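Take a look at the structure below.
With one protein chain held back, the other chains of the complex are shown just where they sit.
Order as written gives the chain letters A and B; numbering starts at 1 within each chain.
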Amino acid sequence: MSHSHTFAVTVTAITQVTPLIKHFVLKAADGAQMPSFSGGSHVVVVMKGATRVYRNPYSLLSSPNDLSAYEIAVRRADQSRGGSVFMHDHVTVGMTLQIAHPVNLFQLDKLALKHVLFAGGVGITAIAAQLEDLKMGAVPYELHYSVRAPDHAAFADRLLARHGDRVRIYHDSAEHRIDIEGLVAAQPLGTHVYVCGPTPMIGRVLASARAAGWAESHIHWEQFSAPPVGDPFDVFLKKSNVKVSVLPDQSLLEAIEDAGVDAPYLCRGGVCGECKCRVLEVDGVLVHNDHYLSPEEKASGTLIMPCVSRAHGKNLVLDL
Amino acid sequence: MSAVFKTDETFRDDFKYSNSPRAIRRFPLPFVEDKYMYSVNIEPHVPGPKDSITEFQFDVDEHYIGECRDREIVLKEDPLRYQALPHMMSAQWDVLELLMNHMSKDYPEQFSLSKQGNRWSWHNKLLNIKNEFTFGDPSTLPREPLDYITRQAQGDFVVMDQRDGDFYIEAGMVTTPADWSMDFDMGMSFKEWHGPVPLAHELNVFDRALKFLLNLRINEPVRRLNWTMTVNPRLDTSPEFYPRWGSDRASVTADNVADKAHIRVELQGLWRLPRSNAMLFGIRCYLISIRELATIPKWARRTHRTLRDLHPALVDYKGLTRYRDHVVNWLAPLDDGSPTTSGNAPE
Partner (left out) sequence: MLIRGIKSKPVYTPLAPDLGGRTHLLVGFGVGAEPLTRLMADCTLAGVTKASRRLLYVTDKSASMAMHEMMRHADAGEVQLFKDSASLLSEFETILKASIMGTRLYVAGPEAFMGLVMRIAARFNLNRDEIRAEECGSPARRVHCIHCRAATEDVTTNIVQCVDCQRWLVVRDHYSRRLAAYMGVMIDAEVPGELPPIEEVFV
């Protein structure tokens, strides 16, 4: 399977929620209802820049029960390849964008007897729609949401209004940190924990849950890596017989797509494994940035995830 | 040309069942070459040619009324052929939405659906069923959503929840199984459920299929064909009722084989369900007698060769042991040894 089919959406509202985060409302360009989705899903937004095309994944933060529009929030990352900067600087109300159908790589466990969710900063976007799904059900849930006061007040107020005392807001400072260790220490059997937020927060939740003896099947997290910038390099796609140059601020996958080669992908964040590709030759080192390949696979030098990973060296030949 | 819906077919007792010339022509013979072995033969479920069984995602054909009636008979005797675990309710609505949307769009003369927000109105003119209900509120339908809609659709439906990189079978309507029991398999993982299939595990068929399905996307359904044989045009060949139909297999003789023995083909479709992120597995069953099939000379030759050379483990698994030779012998005179064109289309 390769490119998912995309459909056209119109940007109907843009709000600057924090100095770095913009919130976008997207409606179907043909006026139809948006496709149904489940909490935890993301969409890949296709942005046609002046010189190139960006495809970035963004979590759907609107309610799965309201399909009049999708909402996404984009954190501006000046150091990255430019997708988020494009969303911030070039996307205006009334503009048409292409998006792919939602994909859920961060779904709620339907057999859970309780859900404990942690979110930090813009990570709330992956959790917000899950809360809407949970609100419709009978299983207890609680969210612990850490914000950089008072930047995220808009999100926080909305969550408090929707979910009341199931939500606790923490202003991220030394005095008011989430007691993650305490919270995971005494949860009833059948509890599932979810986290989306900055890397250190994900690390703390995973470490705390594991230290408290949680088995992996009860721990869920989502961390899309933005493809990091790096040195330019060349790659030869053997099956397609195409030579591609990857720019410093371009991902390998984007460069492959720009060359007109149809490569598979799903998350574009190094999580799902869909774009996994065989490395036929490499003269230099592979720079693995994904969360999918095992350490052994990474060390083998025979596999790469083009959505986030790069190469450093003279020659790279891929089985594409 | 649309189907002329038969009103008096039966799939038990007197077996009043036959295929019209149109139905024979569109029969999905699963043998694309002169031999058969498993493969991960999955392809995108995209619209096929006009009048073919894949023209629409959910094929409604001339046997619709009889098949729905047969389902009611099975459910009356054995209500557990429909089951849904409590956590599958959002998936139930997903399936109802998917089927109603497609059926009303593709067969507007037979089915109609209108929506005013969450107020939906459904009219099935073939079965004379009419309901207004609130989408998302099970109390407004006479039955659970999956039960309600699959009683009005041909084929079996299984819904799998996705957890921990696996699928678990946790809801479904199965009244026309080829010798498997959903009640027994309820709650099983993908590979446990397929445990009784011989050979395929060794070929890693299920590892590859599972990996593929985990990343299956919304709006990009896939399909494959599977097949077996059935004695008499009987839809419910369930293990539950095997004591009733098992003796059919011993009833095949050289004289009656052409009318008794049927090729049974399953058009299996897989849909990612959007609200639940669950997976719908549809098993749409087509039956054709050996006599009907042999009206297409290429199919007679190919089926003869395929059954003659079938792997012994598959002969056993598909329950053909007692009557395969009769079928092969009946088809043999129709096979002059001339080559067949590739693909399953009548030449």
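For this structure, a couple of remarks:
The rule is short, and it goes like this: a residue touches a chain if its C-beta (ideal position, glycine included) is under 8 Å from a C-beta of that chain, and two chains touch if they have at least 3 such contacts.
Everything numeric here is computed off the predicted structure, so don't read it as measured data.
Of the candidate positions A:7, A:214 or A:236, contact with the unshown chain belongs to A:214. When the full complex is taken into account, the listed residue touching the unshown chain is B:195, out of B:49, B:86, B:142 or B:195.
For the chain left out of this panel, the touching residue among B:34, B:106 or B:179 is B:179.
Interface note: of A:84, A:146 or A:187, the residue touching the hidden chain in the full complex is A:187. Where subunit A meets the missing chain, the touching residues are 111-113, 184-191, 209-210, 212-218.
One chain of the complex is left out; on subunit B, the residues touching it are 164, 179, 181, 183-188, 191-198, 201, 239-243, 245-247, 249-250, 316-317, 319, 322.
One rule holds in what follows: only the chains that are shown with their structure count from here on.
With centres set at the average Cα position, the gap from subunit A to subunit B is 38 Å. Within the complex formed with subunit B, the residues of subunit A that make contact are 1, 4-5, 35-38, 40-41, 64-65, 101-104, 107, 109-111, 133, 217, 266, 272-274.
Residues of subunit B touching subunit A in their complex: 44, 87-88, 90, 94, 97, 136, 161-164, 215, 217-220, 274-277.
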